[in-house]
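With one protein chain withheld, the remaining protein chains of the complex are depicted in position.
Chain naming follows the written order as A and B, and within any one chain the residues start at number 1.
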Amino acid sequence: MVEDIPRIGVFICHCGLNIAGVIDVKEVAEYAKTLPDVVHTKDNRYTCADPGQDEIRKAIKEHKLNRVVVAACSPRMHEPTFRKTCAEADLNPYFFEMANIREFSSWCHPSTPKEATDKAKEIVRMAIAKARLLQPLKEIEVPVTNKALVVGGGIAGINTALDLAEMGFKVFLLEKTESIGGHMAQLDKTFPTLDCSICIEGPKMVDVGRHPNIEILSYAELVSVSGYVGNFKVKIKKKPRYIIADNCTGCGECKEVCPIEFPNEWDMNMGVRKAISVPFEQAVPLIYTINLDHCIECYKCVDACGARQAINFDQEPNEVELEVGAIVLATGFDIYLPYDNPLYGYGKYDNVITALEFERLILAAGPTGGKVIRASDGKKPHSIAFIQCVGSRDLKKYEYCSGFCCMYTLKNAILIKEKYKDEVEVYILYMDMRTPFKGYEEFYRRARNLGITFIRGRASHVIETPETKNLVIRAEDTTLSQPVELPVEMVVLCTAAIPKADAGNVARILNISRGMDGFFMESHPKLKPIDTPVDGVFVAGACQGPKDIPYSVSQGSGAAARAATILSKKKWKIEPIVAEVNTELCRNTKVKCGICAKRCPYGSIEAPENQPAEVITAMCHGCGTCVAECPADAIIQNHFTDEQISAQIKTALKDNPEGKILGILCNWCCYAGADLAGTSRFEYPPLIRPIRVMCSGRVDRDFVLEAFKLGAGMVLIGACHLPYDCHYISGNARMKARMDALAPMLQKLGLSPQRFRVEYVSAAEGLKFAELMKEMGIQLKELGPETIKRENAMLKPILEKMLAKKQRKSK
Amino acid sequence: MSESKPRQKEKVEPEREFTKATSTSSEEPLSDMTKDKTSERRGSETASIKAHEFDPHFKHEISNFHGGEKLKQCFQCGTCTSDCPIARFSDSYRPRSLIRMALLGLKDRVLSSDTLWLCAACFTCTDRCPQDVEVASVIRIFRNIAVKRGVIPQIFKELGSNILENGIAYKIPELRLKKREQTGLPPLPKRNPKALEKLAKETGFLKKLKGSG
Partner (left out) sequence: MDVNKDSNQKAWLLFLGCAVPYRVSSYEISTRKVLAELDIKLVEMPEYNCCGLPIDPIDHEMMLILAARNLTLAEEKGLNLVVLCPGCAGTLRKVNKKLKESKMLREKINSYLKETGREFKGTIEAKHLLQLLIEDVGLEKIRSAVKKPLFNLQVSEHMGCHVTRPTGAVDFDNPENPEALKKLIEVTGAKYVDYIDKSACCGAPIAGVNDKIPLQLTKEKLIHVKDAGAQALITVCPFCHMMFDTNQPRIERMFNETFKIPVLHYPQLLGLAMGFSSEELNLKGLRVDPTPIISQVSDRAEGK
């Protein structure tokens, strides 16, 4: 099939008047006929509608077409549609190419129809040039292990595990601490219904413990993850409990005889537990643990355990290896303990506590039996102030809003008021009260009706009166423009929810990224909130950003559904636009190179010494970074080969190159931003000739050299914003490093700096793209064709030499 | 700057004695407030802020000065005011309110506000602002602009003129200089007011001092 002479069919869409209203479609069709290898052209009112697709299918048969080009809207819209159309007519779907003449021409140049038509012709010509070089590709299939690993046994992870188990998949639930339950098990009541937290979570925990499809790996940590979607290999280290799990009945007789107590972290160190114990009564699994830091090895517990023989002081950590098809991260969050803020006196003043500590105080099963008392004197305070946003919304600590603090503050305030009535005055110092979800605003009204005093102002300072251990809070009541000094007997700091201390480590193990805030990054903030850039790895709950219980539960179930889309299949298909190494050209056989392996954002290339590099196809995401990085041009990216892109460049710059901007734009950000400029009908001068690549990391410096050699007026590389927007983790950063080296060199050779631009435009920045086009248009005009031609003449021989040298080398 | 205290010994009470700007602050006697000269002057019945008072560009103008860059980040939490040593004792000085007025575009009100000159520049607000607004610097910018409009409190005029005449902010009486040497201290180093005057001319500072206000 490869040696077949291309027979190209070109279908040009009117899109009603969306295209035909500006562009002379007939003229474009006539022009397409004149291009090499085009054997059939047709224009339709709506190519994507059934009749339009029918015509394509028919034409493939009738005219023996082996390439199809549709000139219509953005490939981001209908490329999958037309690929399917081709496949239905037995044409390999990768023999299809799209020319975007709507978003890139008719919609953004409505007042210059002639120029818009000319631009459309050239966009079609570029698509045809690429189509002639297309290769048939086969989707890659990998087997799927239909088991899942859920990391983290809080409320999000519990729901993921239960849902997947109910669907019939085997689930490993990994929990770092002794028991599942997470933060929810520490709370007293939950908002806005005030049901008891452990009463509603407890039964779910028991369900997890009993489910035949769930295996809990508690008191254990993630060590490493290798493999790829459908085929992960996971290493886990289990810490020794010094208890033989199978023998422990959870009876607690050992605890009764243990003479040693130490502060219980579960109680925020406000209560105590025995050296052999469980952190709380409802723990799942109900297996005791000996804390050797505190145990005096009196062996009374061994006697109490007796014939059950569950105690083993010789236990060692042991590693377990699992094979799973999907991984869900539900590792949760930590609570900020503001020891580093001298202004609030936490850790210094007895009666300043955090909200999580307050939960343990007011909880009936807590260390004080549910009595709210002061640490300084054990007495009930007559006034309590809650200070909100401690650490949150603070550029010096955590910039983001922790989201659920307003609600838990209201809850705690209501609990006090309902418990102690007017014996306790309650104040809430807040900046903005955020109650956006179901039943929340009503809950806020309930708090107001109970007589809680709200002060709109951020507390700036807490001062202790040494004799009474009472506190004075300084704030401004901003509604009155009046500084206030509020005397209270207890202060509760509502502190930020922050990324888990080991989030960085987990991110490294799984090769996923974290946002500026330190939480795990989702693939797309709106449309892929549970996916990560690593296929088969999902996130749920507060590890992706602070979330309340209903939100975490929903995400837990959502992640189960997302994981099931993989686990439910025997085979998983991977788009074949992956990289391949030409083993003959690879330098790694002769010299120690391995650049591709180092630069691959996914670690999907192996380059063992003296052997050619090899792409692990299932792990390759098809960004093409390695292709651009390879010093020997020994790697190709299927469907985005050097030859194909080079053909597009040559075609784009065939006529009047000085007057044009050659743009190489990444699919996810800049190309999408340009699409949005079109959709928004932002008009800009019709100078750009766009080439779409999946990632800016694919942009080889030779493309830039080639474009200038051919006389391009300007070259634009459009990428996702640094540092975290790249859909391939770090492709944009690789591109930047490459171009940062190239730009000064070109300038030295006499290129005006404004002629080579690297710009970062997000998918949301249509306006920015349009403004950029206008700005570059003005600069292009200012430079004028004469200057550009003069510079080009000077550059050309050097660029030719550079490109020729490269070609020789690779041969 | 507290050297001016003896001079002011007699008049302890008024907080804003030096300024000539009209005030609409709550410290005025009730009778004045009920008269509401503001609306009279503007020929309108309502007490609302009038359209012509808004200058939406003002916040950008401030942001362009060094130290004013973060002004627009303010979310009005009141941290600056709550721990401001002056605001705690003043009935009128509220750094947050000044910033609010600037954000709203009430340029004239901000620049003619007498409270503008009450900031002690202790920088507590700047250090504690959770949104990195350099509050004290923003107030300094307000003052600098007010000076351009001819408002300079007497004390700053004096300090400025002294510096240009003597090189330092005070005129030290001969008696003191003698006393200094009696205690065994070396004579004060010579100063160079000529160089300062030259600089003051170049920058237009001299003009500002001599100008109206």
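FYI, a residue touches a chain if its C-beta (ideal position, glycine included) is under 8 Å from a C-beta of that chain, and two chains touch if they have at least 3 such contacts.
Note that the structure is a prediction, hence the values are computed from the model and not measured.
**Student:** Touching the hidden chain in the full complex, which residues of subunit A are there? Just list them.
**Tutor:** Residue positions of subunit A that touch the missing chain: 342-343, 463.
**Student:** Tell me, which residues in subunit B touch the chain that this view leaves out?
**Tutor:** 1-5, 8, 11-13, 15-16, 18, 65-67, 85-86, 88-90, 117-124, 126-127, 134, 136, 140-141, 143-144, 147, 152-153, 155-156, 159-160, 163, 167-170, 172, 176, 179-180, 183-186, 188-192, 195-196, 198-200, 202-203, 205, 208-209
Here, only the chains that are shown with their structure count from here on.
**Student:** Centroid from C-alpha atoms only, then distance subunit A to subunit B, rounded to Å. What do you get?
**Tutor:** For subunit A versus subunit B, the centre distance works out to 49 Å.
**Student:** Taking the complex as given, what residues does subunit A use to touch subunit B?
**Tutor:** Residues of subunit A touching subunit B: 343, 389, 393-396, 431-432, 456-461, 474-478, 481, 483-484.
**Student:** Given the complex with subunit A, which residues does subunit B contribute to the contact?
**Tutor:** 73, 75-79, 81-84, 87-88, 94, 96-97, 128, 130-132
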